[in-house]
Each structure stands twice: as C-alpha cells, then as structure tokens.
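One protein chain is absent from this view; the other protein chains keep their places.
For reference, chains read A and B in written order, and residue numbers begin at 1 within each chain.
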Amino acid sequence: MSDYVRNLWYMAAWDHEVPDGGMLSRTLLDGKWLIARLPDGDYAMLADRCPHRFVPLSKGRLDGDVIHCPYHGLGFDRSGACVHNPFPAPPPTHVRVATMPIVHRHRGLWFWPGDPDKADPALIPDFAFVDREGMSRSRMTIHGHYELLTDNLMDLTHAEFLHVTSFGVNGSIFSGTQSVTKDGSGAIWNNWDMEAVTPPDWALPLLGDSAPIDQWLHMRWHAPACMALTVGLARTGTDRRAMVVPQMVNPHIITPETPGSSHYFYDHEATEEAAALARQVFVEEDEPMIEAAQDALAGQDFWDARPAILETDAGAIRARRRLMQLRRAEAA
Amino acid sequence: MSDYVRNLWYMAAWDHEVPDGGMLSRTLLDGKWLIARLPDGDYAMLADRCPHRFVPLSKGRLDGDVIHCPYHGLGFDRSGACVHNPFPAPPPTHVRVATMPIVHRHRGLWFWPGDPDKADPALIPDFAFVDREGMSRSRMTIHGHYELLTDNLMDLTHAEFLHVTSFGVNGSIFSGTQSVTKDGSGAIWNNWDMEAVTPPDWALPLLGDSAPIDQWLHMRWHAPACMALTVGLARTGTDRRAMVVPQMVNPHIITPETPGSSHYFYDHEATEEAAALARQVFVEEDEPMIEAAQDALAGQDFWDARPAILETDAGAIRARRRLMQLRRAEAA
Partner (left out) sequence: MSDYVRNLWYMAAWDHEVPDGGMLSRTLLDGKWLIARLPDGDYAMLADRCPHRFVPLSKGRLDGDVIHCPYHGLGFDRSGACVHNPFPAPPPTHVRVATMPIVHRHRGLWFWPGDPDKADPALIPDFAFVDREGMSRSRMTIHGHYELLTDNLMDLTHAEFLHVTSFGVNGSIFSGTQSVTKDGSGAIWNNWDMEAVTPPDWALPLLGDSAPIDQWLHMRWHAPACMALTVGLARTGTDRRAMVVPQMVNPHIITPETPGSSHYFYDHEATEEAAALARQVFVEEDEPMIEAAQDALAGQDFWDARPAILETDAGAIRARRRLMQLRRAEAA
C-alpha cells in the first residue's frame, strides 16, 4: 500500500518560487518534477527527466512554451509531447513526458498526482487568507515523514516544552480545553480554548496590561497535511469577537518530498524579527526533534512501533486515521 | 544468530562521562541508550527514545530522579515507568521505557543486555587496577567490528610494522615466545615473553643504559572484548619481580556501537606527551587499518572471507572461538 494518497491536491510551491518564463525543479512524493511558468501565465508540471537519456529537463531552456533538453535538444510542450527534434529526423512523437494537473490558487501551486479526471480545483482547501499584504511566504525542508509533522502541528501542547522560551508561553495550555471536531469541508479541527489566563509574553505590548484573557488556538487540517492555525485573544468577560489583538490565521502546509523528508510551507510577517522567530521555532526547535523521531523509527511503520497514545493526541490520531482510510480506499 | 552475546557485561562509559545530575546518550549494541546520574548517586540506563513520539529523552531534563521528555513533557523514573503527565489526564502507566541493569565499577559503567536475573556484578571482569592516580581515561570510536579490534589487540606482533616508529620497537617481538593460556576467571591470555633483548627506545631513559633486558607483553581477554595489557621489563638475569621499570597494566575495553563500529576505552598517563602518543597509535595508525579491513569485508562474515591463519593468531582465534560458542549457546 502506497504511503501517498494520490487523489488529493498537494502544494508544490509558492507561486513566487517559479520565475517568470523559467522553471523550478522539485522532488515531490519521491519523484522529480519541474514546474514551468509559460508565456501565457499558465503553469505546466512535467516529470523532470528527459525520456531519451534521463537528464533533468529543468536544466535546459524554456523557449516560448517548449522545454528544451539541455543534453540533445529535444523539445517538449506543456502536454509532455515531444514537439521538436533539432536533427533532420522528425521528433519522436510517441515519446511523452509524464505530466500532472497543476492549479494556481491562494498564492500556491497545487498538483494532483492521481487520476486527472478527478482533479477538481474546488477540492483545494480554502487558504484564501494567505493572499494578504505584509507577509513573507517561505518553505523549508524537514527531515521527517509528513505525518510526524502533522503530529507536531495537531498537538500544540509541545509549545509548553519545545518552544517555551521562544514563544514565552506560561503554562496556559495546560489549563485549556481541547475539542476535536470536523466540518462540512472535510476538515478536522483540533481546538484549544483557554479562559481567563495570563497573557503570553508576546501579546503584552499589544494588550497594554496583563489582565486575564481568553485565548484560542484552532488548528484546521485537510488531507494530506494542509493545515491552518487560527490564534485569537480577547479580554476575559468580553465577546470573543471584540478582540484587542486581531485574530491571526497562518498556513502550515506540508507536502511529502521523500518517505523521510517533507516540504513545510508557512508564512510570517515580512520583518526581520518575525523571520528570526520562525527560524528559531521551526529550524532550531521543531526540525531536530522531528528528525530524531524519524531516525528512531529507522524505516519502521509508526503503528508497528506501538506509540503510546495520550488524550492530547486526539486530533493528530484522527488525522492519521483519516489518511489510513484514504490509503485503504485507494489500495482496494 | 545475533552478532552480540547478550548475557555478558559490557562497558558503556567511563564514569566521568556522565555529568552529575545529567545524562549521557550513547549508541550501544546498535541501540540508543541514555545513562542518567540520579541525585542519590545511582545510575539509571533507559532506552533513549520516548514511547510517545520516539524522540531522545536525553535531550530532555532530569528533574530529581525523573527524566522529562523534551517534546511533550512525559516523565519517566529509573524503572522506565511513566510517572508524570503534565496534562490533566493521568500518566499512561502501562507505557514503559526499556531499561538495562547498570553497575558502577572500576571507574566504568557496565551494562547487561541479557536476562536481568542473570546480571551478577561478580561477573564483571577485574579492572580494579584502572582506579589509580595520574591517569586519563579516554574513549574513541573505531570504524570496525569489535572482533577486528580484538584481533588487533590479541596479536601485538603488528607493533613491529604499524607502530614501529611510534613505539620505537626494534624487532624484539620477532624473537619472543608466544603462549596462549586460560585462567580460572574465564580469561584467555595471549602472552609474549622476550629474553635478553635490546631495550625499546621508550625505556632507555628509565633504564639508564641499553644492557639486555627481559620484556613481556601479556594480554588478558574476557568476553566480549574486555582486555588488559601488562607490560613488564627486567634486567636479564635478575628476578622478573625486581623490575627497574615498574610493571604497567592498561585497559583496552571494546564495546560494539554498531555492526561496523566500536567504542574503544583506554587510558594513558595524564600528560600531553602520553595523550599525543595515544592519538598517534590509535587514531593515526590502528584506526585506518581496522577501518580498511571493515570496508574490505563489506558486510561479509569474517570466516566466509576465508582468512589466512598464522601461528601468531593463536590468541585472537581462541577469543573468536569462545565468542562463537557463546553465540551458539544463546541461539540454542
């Protein structure tokens, strides 16, 4: 049974990662792919391997909407058909490069590795909130299976340990109430709601005082591992919609690179300070922990390793079960 | 059949390697373990992997005699039981981390990977001589199977070639007499005795002249690979107990790290000069040779590679046979 559910939308890149009239090469679901930005503004996604001598087409040249191999000059169009042979013989039209449906939405480029006839863009999870000013959209590689990243994000209690310094949290998560729900879009929500707690350090300048607040951390998950975190803060006793600190929503979108590594797409405010905090939290704190878990499993299946299940795992486990159902359905 | 005999004491570390109130992480017999120094002075040895999300407990915090996971804060006591859950739910007491018996003896920490009921500390080989002043106890990693290191140490004739410059040996080993014996402790001894030979360069300042001497190199081996080398020197014609240069005994204790690498525990006088000589001999001379042999075998079993057997191999081969018997007995 494949580790990857195929009939799903995955995010390949932020749109700014593909230069105008250029190509991006990226390993996705254990295969090498290129994404080309064509003159008409459309994107094309082709296997990054020439069918003649197997070299990366992305090292070649995009001329109009034809991708030319860097080795012997064969040219391929957006459909993957060989349309150009620089030598007198005609192009070998029976030769095709694999392609995948690709859609530009919410500042990301989304691909569908399954049956193209089922690739309905309406199934892309709603990340419309991503398209706002003043934000930097970034990507990093995490050396861990994508479901270990889901575990990380669907159980934010780890902030009280792994990120206790960087986030200036103060134990308020311990007193929160967890609820796991699902909604009509197929999302699973893992929600923490904290009432009448001391504000976290980072919010003090925004609040002006340390009077008790209500805080909520709501993580929304769509298969395979596309998450959105809503953080809210209101003075205790007021309506939650009357927030002193405006509610924030951030993307945490994970795409498998290989069985042991993942692309992590996130954003942060476009300031040096926010970039440094993201590096601290993701690169210095989360990455080594997830990589250590990946190494410890040493290729063993997560369930075969018989993990202890805690009540706080409820959301993460629900997401793992949903994926398992989807895998089984595709294998059947 | 496992490469490792399990019902034996192995050395995990020198005692100074584990900080007071702290933890040491080490790969031993292909598994990751932590050794904790508890407030009461005892040591605990636990698998270095949280049963919840598989991260290294050694990156966490030792609080009293409870080890707290760095990721989600579960706490484990010296018996491996989960005794603390920072969240409202009770600790998952059915969850246990594996442990091994560990004993502090002869400045080393010894563990027993087999049946705990058989872990009799009286079976630890006698290295009482290690506990003396003026010595530095060290450890290095050798990239070779532990039996290749045993071969190296149980056949010191290689000093005439590999260490000829660093030790200033002069061919006296060629004229020695080898004897292989065993004693009541289960040890195998590989003894070289040289009579009326020219003193080695290193002994000249101690002797004052180059009159003929008797010299002996006696290597004692206990399974799996715990060795002690006695070096003695007396003027020829005198009683061997009347030594001008005092007899020296040094530990050469090997513990498998992985199938292809070993921990090498040794000591030397606590001087810069002695440290430099140890580095020269072990790091510059022995290590590359053993690593080359390991690479040449490329995973093949030593006996399947049909090694030539020399008379000088008698001690090394005897140790290999003993281990093979122990492996077979455990497999049966």
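Points worth noting:
Note that a residue touches a chain if its C-beta (ideal position, glycine included) is under 8 Å from a C-beta of that chain, and two chains touch if they have at least 3 such contacts.
These numbers come from a predicted model, not from an experiment.
Contact with the omitted chain, checked across B:Ser138, B:Thr157, B:Asn191 or B:Thr230, is made by B:Thr157. Although one chain is not drawn, the whole complex shows that of A:Gly73, A:Gly114 or A:Pro288 it is A:Gly73 that touches it. Within the set A:His52, A:His84 or A:Arg240, the residue that contacts the chain not displayed is A:His52. Where subunit A meets the omitted chain, the residues involved are 32, 49, 51-56, 59, 68-74, 82, 85-89, 92, 95.
Those residues of subunit B that touch the chain absent from the view are 148, 151, 155, 157-158, 160-162, 174, 289, 292-293, 296-297, 305-312.
Please note the rule applied: only the chains that are shown with their structure count from here on.
Each chain gets a centre from the mean of its Cα atoms; for subunit A and subunit B, those two points are 47 Å apart.
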